[in-house]
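Of the protein chains in this complex, one is absent; all others appear in place.
Every chain is named by a letter (A and B) in the order it is written, and numbering of its residues begins at 1.
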Amino acid sequence: MSDRQDITLTVNGVPVRDNIEPRTTLLDFLRDQVGLTGTHAGCEHGVCGVCAVLVDGTPMRSCLLFAVQLHGAAVTTVEGLNQADGSLSPIQDAFCETHGMQCGYCTPGMLIAVHDLLAHNPDPDDEAIREAIGGTLCRCTGYGQIIEAVRLAAARLRQAVPAEDIDQ
Amino acid sequence: MSAGSFRQIGRKQRVREDRRFVSGDGRYVADIIFPNLAHVALVTSPHACARILAVDDSAALAAPGVVAVLWGDTLAAATKPLANSLDTPGVECYPLAVGVVRYVGEWVAAVVAETRQAAEDAAELIAVDYEPQAAVLTAETALDPASPPVHAGHGSNVLYNRTFVWGDVDAHFAEAAHQLGFRAVWRRNATVPLETFGVMARWHAGDGLLDVWASIQMPSYPEQIAGALDLKTSAVRVHYDVDVGGSYGVKRGIKHTVLVGHLTRLLGRPVRLIEDRLENLVGGDAHGPDRLFDVAVAYDDRGAIKSMRLRVVEDVGGHTGRAPLQLGKPVSAIVGPYRIASVAYEAIAVSTNKTGQTAVRGFGQAPTNFVIEMAIDKVARTLGLDRLAVRRRNFIPTEAFPYLIPSGSTYDSGDYHTVLDKAVALAGYEALEKKRDALRANGLLAGIGIATCLEPGGGNSAFEPLLNPKNKTTTWPESCRISVGRDGAVSAFITTSTAGQGHETLVATIVAEELDLPFDAIRVVHSDSLSGLPGNSPVASRMAIMLGGAATGAARKIRDQALAIAGRQLDREPTELELRDGFAQVKSAPAERIAWTDIAFIAHRFDHLMPAEQEPGLQASFVWQVPMGGALPSADGRVQMYPCYSFAAHIVLATIDPDTGVVALPDYAIAHDCGTVINPDIVKGMVLGGTAHGIGAALYETFLYDETGQLITGSFADYPMPSAHEVPDIKLVEHCTPSPHTSHGQKGVGEGGYLAAPAAIASAVNAALAVRGLEILTLPMRPVDLEALLNGND
Partner (left out) sequence: MKAAPFDYVRASDIDEVCRLLHDADGEAQIIAGGQSLVPLMAARMARPALLIDINRITALSGIVVEDGHLRIGACTRQRAVEQSAEAANACPLLTKAIGQIGHIQTRNRGTVGGSLCQADPASEIPLVAVTLGATLTVQGPSGERSLPAREFFYATMTTAMASDDCLTAVTFPVWQDRRVGSSFHEVSVRRGDFALVSAAAQLALDDDGVCRRAVLGLGAVAPCPIFLESASKALIGHTPTDDDIDRIAAMAVAQIEPDSDVHASADYRRRVAPKLLRRALNDALVEARSKPS
C-alpha cells in the first residue's frame, strides 16, 4: 500500500491543501477532493480531451496527471474561467450565442482549449481553430457551431482590446 | 403553416441549457454525491464463451475498503430477468453472469467498496475458474443450426426470423426489364457518447422507495427497474433532472441499474456505478447495429424501381433487450423516398458471443438507408444514367402526399424534388464536378456522393407488436403539465431526461408561443417518474413532435382557462379574446384587456370572480398519444409506424489518396426538411452532429473482434471518433413541408444527418472508385480497406 502525501496547490486562485494517495489523478482530485465537478471524465486514458485544465496557464489532460505532481502549481478549471460577477465571459457568451454545445459534456474541455488559443492567437484562422480543438472530441455538435463560437469570441475580444494593446 | 406565422417558434433563441454548461454547472450523474456512497467496480469475463466452474472472493472481501462482493447466482435469485423485446422466453439475461459467460467483458461479479479505487483493487483479487467453450463469433456461424446456442434455453442462435411480403414481389421481379443484387455490410459500431453510462441508487427502507439517478435515455426505464427488482412502479422514483452527457440512443443501462438497485437495498446505503471507458466499450452492452444485407431491386430501362428484396441479418451479441427491435423500425420507411411498389423484407436477429447491442441513433434506419441508396446508385450506374435523375424519377412526388407505402405507413408530407434541387444548388453541383475533375487530374481519386433519405420521427410502439405479436401494445404518449403561480409565473413539467436536445428550450418556446409570454418567463422542470406523467424518453426523433404536442395541449388548456377568467372580468365570450404580450385582450378592441398576472391572481385568490365550475388555480396536464398510432399490425405486418417523415439530401465530395487509402471530404452540402423549425440552432446542431456521427460510421468506427472473441478495438485509442479535423465545414439549407399531424407542423430532427451521411459518403467513395472499376460495400471504409481494394493485387 502506498503512502499518502501532502500536497498544496492553487485551484482557481484558491489554495488547496490535502493528503492523498499518489495514484489520485488531478481529474479525480479536482472532482472528488476539491468538489469542482465541472471537469469531466471521458476516457481516463488521454484521448478524448474532455478533462482538460490549465496547469500554470497551459492546457493539459488532467486524467494524465497525478495530483501529487502538481504540488505548488496553479490549476485553472472551467469554473475558474467564470467571471467574478457571475456574468458570462466573451468566450462563454459566444458559445451560448452560436449554440456551440448540446449535452455540455465536452464543453469544459473545449472552453479550456479555446481560452488558451485566444490568449495566444487573437485572430486564428479556421485551421488554427481546428488545431486548437483537434484534441478535444465532441460527439454532439459535429464541431460546426463550436468553430463559429471561436470565431465570434475572437472577433469580440479583438473589438474589446485596442489593437496597440494586444501583446504581439 | 410557415415559420412566418409564429411569433417565437422558428426565431433565433439562445438554447437555455447552454448557460449552465459553459459555467461548468451541468449536473451529470457522477456529479451527484451523497454521504456514505458506495462504489461498484466489475469483474468481467476474459472469455467469449465459458462455463464458470469455481469462484473465490475471499481475498477481495478482506481487502481494504471493500463492503461486499455480489455474484450472478445471488443476484439472479433475488431479481427477475431483464426484459426482452422479442418473443424469446428461453433467453434469460441478468446483470451478472449465471453459470456461463457469453462474451468477453460480460459482468461476472460486482465489487462494492468505499472508493472506486478500492473496488478496482479488490476486483483484481477475485479468482474465477473458467472452462472455455467454443464461441460463436460471426452471424454466419450463428445461422448454422449446428452452432452451439449462446442461450441454451433458446435452443438456437436465431432469435428472430420473419419474412414480410408487401405487394406482389415475385411478379414484379419476373416482369421487370432488369434486376440487380448485392451484398452490403454495416460493421458493428455505435454512437459512443463521451460520458459513459452511470447510475446511482438509494433505497429508503422506511418509505419503501428506490431513488434512481442515471445518465439515461430509455422508454419504460422505471417500469423495467420495478419489474426486475419486483417492486411496484410507485416504489421507484427515477430523477429526470440529471444532465445526460450524450446518448444518441445508447444509454439504456438497465443491467447497471438493476445491479445498483439491488445493492442499495442489500447494503442500506446509496450505491453508484459509473462505467469506466473499458467497462463501457467492452461490456456495457452498448454496441450498435452489426448487419449483413442482401439486396435486390427490379427496375425498368429508365431506372424506376418497381420492387425490392431486402434481407438483413443482425448480430445482436450475447445480451438481448430492446435492440433487436431495430430491425422493425426500418419498416416505417422501407422504400425510402421512392415509389417502390412492393417489398419483401426478411429480418433475422442472431445471438453471438459478443457484447450486447443497444439502440443507436436512427434505430436501424441509418444502415437501411445506406443500402437503399446503394441500390439506387447501382441502378443508375448500371444503366449509365445520372444518379440525380434516377432519384428524381423514383421520388414520391409532392402532390402524392399523404403517401401510403407498401409496409403500411403513410408518409405525412414532403417535397423531395425541391429539397434535392436545393441541395444541388447549395453544393454548386456543376462547379463541384469541375473541382472533382481537377482533383482527379492531380492524382487523387475523387467522387461526388448523393443520398436522399428519410428520417421517420415521432416514434410509435408499433414495432413492438410487429416483431413480437404477443406484445399487443399500441400506446406511445408524451406528456406535459403546466402550472401558473399566483404571480403569473409559468412552470412546465416534463417527464424525460435530456441529453443535449434542448427540451427545456423546446417546451419554453412552445408554451411562450401559445400563451404569448416571454420565453424567459417560462420555467421548464424535469419531473421524476412518480410526479411526472407518462412519457417514452427522447428516442425516435420524437420530442419536437410529441413533447411539443403535449406542451401545446397543456398550454392551450391553460389558455382556455385564462380566457374564461378574463371573459368573466371583461364581460366578453372567451372566443372574442386572445392572449397577447402578457394580456388577455379583445381581438377587435385590444384596449379592452386584463393582465396575465391579474388573471393568475384571480385564479389563486378570488374564487368569487372565477367562472362557474372552474377549478381554483391555473394548471393543466396533457397526455398525448402519438398521432396515427393506436393500431396493431395486420397479419402481414402492415401498420403505421411513425407519424412524421423528415427528409434530407446530402451531397458530398470525397477524395481518396490512392496510395494510402485516406479519405477527405472537401465539400459537404445538406438540404434538410424537418417541417416547422422550432429552434434554428438546435436543428442545425442535430443535422451537423448527426452528420459527424455518420462520418464516423462511414469512415472510421467499428468494433473489431479477433478469432478468440476478444474485442481488439476496446479503448478510445483504437476506436477512432471524428475530431474537428475529420469533420469538414458543412453548408446547410432548409426546406419546410409541415406535418399535418403536429401542433405546429414540426417533424423530428434528432437523428438528423446520421440517417443520410453514411449513405452519402459511401456514394462518394464508390463514385471515386468507379473510375478504377472498383466498389466497396462494407462500412466503415477505412484507409486500410480502401488501400487494399485499390492496391491489393500489386
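The definition used in the following text is that a residue touches a chain if its C-beta (ideal position, glycine included) is under 8 Å from a C-beta of that chain, and two chains touch if they have at least 3 such contacts.
The model shown is predicted, which means the values in this text are computed figures rather than measured ones.
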Legend entry - Among B:Y103, B:Y668 or B:Y700, the residue in touch with the chain that has been omitted: B:Y700
Legend entry - Selected from A:L65, A:V78, A:L118 or A:A153 as touching the chain missing from the view: A:L65
Legend entry - Listed residues B:D73, B:E120, B:D421 or B:E734, member touching the removed chain: B:E120
Inset, instruction - Spell out the interface residues on subunit B facing the chain that's missing from view. - result: 116-117, 120-121, 124, 276-278, 659-660, 662, 700, 704, 712-713, 715, 717-718, 720, 722-723, 725-726, 782-784, 787-788, 791-792, 794
Inset, instruction - Mind listing the subunit A residues that contact the chain we can't see here? - result: 1-3, 5, 21-23, 25, 28, 44-47, 49, 52, 58-61, 63-66, 68-69, 71, 113, 116, 131-132, 134-135
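The rule is simple: only the chains that are shown with their structure count from here on.
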Inset, instruction - Provide the residue numbers of subunit B that touch subunit A in the complex, in ascending order. - result: 14-15, 17-26, 28, 30-31, 64, 117, 191-195, 243-248, 276-277, 499-502, 681-682, 684-685, 688-693, 715-717, 721, 723-725, 727, 729-730, 753
Inset, instruction - Please name which positions on subunit A make contact with subunit B in the complex. - result: 1, 21, 23-24, 31, 36-45, 47-48, 50, 77-79, 81-82, 88, 92, 95-108, 111, 126, 129-130, 133-147
